[in-house]
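Handing you a structure now.
Note that one protein chain is taken out, while the other chains of the complex remain in position.
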Amino acid sequence: MSHYISNTDEERAAMLEAIGIGDVKELFDVVPEGVRFPQLHLPPALSEAEIMRQLGRLGRLNSDTQSTLSFLGAGAYNHFVPTAVDALLRRAEFYTAYTPYQPEIAQGTLQAIFEYQSLLCALTGMDAANASHYDGATAVAEAAIMAFTSVRNKRAVLVAPTVHPHYRATLRTYTQGLGLTVTGDEDTTGSLDDLLAKIDGNTAAVIVQTPDFLGQLHDLKPVADKVHAAGGLLIASVDLVALGLFQNPGAAGADIVTGEGQGMGIPLSYGGPYLGIFASKDQYLRRMPGRLVGATTDMNGDVGYVLTLQTREQHIRREKATSNICTNQGLMALAATIHMSLLGKAGLRKVAEICYHRAHYAASEIAKIPGFEVVAAGPFFKEFVVSSIHPIDSLNTVLASMGIQGGYDLTADYPHLGNAMLVCVTEMNTKEDIDQFVQALRTIWEGRSDL
Amino acid sequence: MNTFEPPIFELSGAGKCGVNLPAIDVPLVDLPQELLRTDDLAGFPELSETEVTRHFTRISQRNFCIDTGMYPLGSCTMKYNPKVHEAAARLPGFAALHPLTDPTHAQGALWIMEQLQSMLAEISGFDAVSLQPAAGAQGEFSGILVFRAYHRAQGADERVEVLCPDSAHGTNPATAAMVGMRVVEVKTDHNGNVDLDDLRSKLGPRTAGLMLTNPNTLGLFDEHVQQVANLVHAAGGLMYGDGANFNAILGIVRPGDVGFDYMHYNLHKTFTTPHGGGGPGCGAVGCKTFLEDYLPGPRVRHIIDSDKFELFPPPQSIGRLKAFHGNFGMIIRAWVYIRTLGADGLREVSENAVLNANYLRIKLQDLYPVAYNRPCMHEVVLKGQLREAPGAKTLDIAKRLIDYGFHPPTVYFPISVPEAIMIEPTETESKRNMDAFIAAMRQIAAEAVADITILKQAPTTAPLRRLDEVGAARKPILKYDPAKFRELRRAHVAATSNEQPERPTY
Partner (left out) sequence: MAYTTPDHLLYARTHEWITTEGDELTIGVSDYAQQALGDVVFVELPEVGQKLSKGQMFGVVESVKAASDVYSPVDGEVIAVNEALLDAPETLNTAMYDAGWLVKIRPSNFAADRVNLLDAPAYEKHVADEASKH
């Protein structure tokens, strides 16, 4: 028996006897005989030491952000995670519990979610936030569905071409059976003004990301005004880290705010689990997907927390539910809650400021190198586009050989930019790192015939 | 120790910060004034690291968890979460690996993903696996989208009906609706199987498929599962397998061998990646060859004639379900679990899970009527209908279990069983703990007869008493608001007498 099983052979025999059978196999008589007890061809079982040794070996085949200098972002960010976040996350009381269906013995989870909801509302200017969605992509997709069911007789969603390509793909996956049209991003060169010009009476929602996929910050106010005038909703996809410093999307007029919360206390983990942010104004609350926690009192009058407004959800409403979501990203929401609590007002602003100033320093230094150009139409936050005379894949190969993970290659997603990479700078990239990166680019330029 | 803890907002003190951040070491540049926020982050708390650590530690102590005790939450498979899984997922080569890293520099991660795809396919009898879905519900969503795409490719656009048994998880009908399908409910027969006559009457040229959990949510293996699959297939429909209950049949039977065409695995249940207070999960999916090209992507494959692996989008893919490749942190934990147990260990899992559930069934069925009287699989569904205490409800029994130190089972589900109590002990629970659970359940039945108020007042030993869910729903307070909290507490002062000691507020 494996070391996770707690019964002895004698105890198992006693249980079989109580049931009135001689062999555990008899419990499976109901399974069709021809397919019962198949021989599974799996690799042999390994001891814990062997597994960790093998994983250590496999891990070293990966170029992670600790073993390289990374300037890669594009929706997943190498932000600093204070040690206290993971120390608290590893409390079994948090990570080995499940959905708080029994509030009397789940107040830890419930209070943490309530505080998460509260912090998100403060950051986004929304009235309510759900207990988390899968990630930034699924949050924006379900926000589009929520907008579509909240406004009458409108079946079109406009999405800016500068929304993360994966988010736009996910949006299309989610809406393919619902009779909704998703347009606005056919021309990747399109500006926000071009998008606004497409708004008409059939527009249920406009989706804008800020900072957008290319790092640019946008003023949501004129977008909101234009969408609202046509009777549609504005969905803003945001970066929690940027919100420490930049525009409050709710105050600017957004109706639904979604985003990726990975940058707030969650490791890169090769793409997941991450944290889908989902918040809205009060009037759309009844159409919101996902779990919500509310404050109340118990029989003694003590303040406590419960799951609430559950009639929106699949376990009660079944095919009429606002979404099929059940399991969410609870532990990731807890990580973000702890991280935001640690940062507080001053810390949030400071992280955003470090990113902003270092990214601008990097941009100005790179712009000085012949053969490289910083392409920025407006203010940016922590990412910016660098165009180069070199094909980006070969540039990145050379950078990798110098221990540097270069920026995201934009050639496939935004061909109009030519050879272009999206460079990301966070509080994890010191001035020294940036100088090393700039020096590497200069070296490549100087020895360009080698590429 | 009662760890009463105020909302974190009430612990705030102006000017504190709990993180030691680097100084800005580059020249400062102008900020775009017109894009800055102007509200000074009103309402945001300010605490030291000490205070934050204590706050979250204190609230954590108000949680019951698997490491605290038996957590027989039916349908959720709350088995022990191995500690090595946590260490594995945090190795820097994985935890600090960026998802857009050039695949040639992420071969270790791709190797694990490819091997997990193969192992899941082998365990379930399928030909292809995608690890992309973030949770079971998303796996279901991918499956019904694949069914839709497949039928459309055959020119059968009219196949828009998805059949779901009346005992199905709510996610099944909710999923079908999200794909724009029409849900048709199928009845359960007197033995807890799909009612074949009802199924026949509902199958037809509009059938897209049947979503079936097997073992089903009644904890029973459908006695006619192959016949059900044959009927659905004969009508031109496809078979979707909800893998929520896969823990019962590892090495016992492969869903692909009894007629399923597509299924999702709940890695957070069967392969024990921790539930995290609600998530994250991973709802990887497997299917037969004829559906493989429609799978969500990217998937991972071995590059022929090399020792390398690559990501690729399936050619007719229904598309992306999320950003990047899947919940890798869960993928690596599930990989460790399967590699730890091997084929024999997996079969032991299911044998012990089913043995444990049947032991509970035998020991409780005289007091708590079973929903269906035959051997169950990994969970047993009882009814909280005590013959000698009709006033006792399932809710009361569940709440009283808390006082005995157990997490209550799943209650009032499946909705087709009145006063349902769904108990899933899992294979990691010991006979010793189950005997204590049985004793508690029997004692509660006796209490219900002797003095029903004991049940109605329960729990009394938990951090809080029963909560006012009606009040919470009528006047929702979904974020911290000092005035609303003052109001909640005023109600408290009015309701309690003076002798109640003041609670310490740190």
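Annotations
The letters A and B name the chains in turn, as written, and every chain counts its residues from 1.
Here, contacts are C-beta pairs under 8 Å (C-beta built on N, C-alpha and C of every residue); 3 or more make two chains touch, one makes a residue touch a chain.
Predicted model only: the values in this text are computed from it and were never measured.
Only one of the listed residues, B:Arg152, B:Arg387, B:Arg432 or B:Arg474, touches the absent chain: B:Arg474.
Within the set A:Arg155, A:Lys221 or A:Arg317, the residue that contacts the chain not displayed is A:Arg317.
Seen from chain A, the chain kept out of the figure touches residues 286, 308-311, 316-317, 320. Residues 412, 418, 469-470, 473-474 are the ones on chain B that touch the missing chain.
Just so it is clear, only the chains that are shown with their structure count from here on.
If you average the Cα atoms of chain A and of chain B, the two centres end up 20 Å apart.
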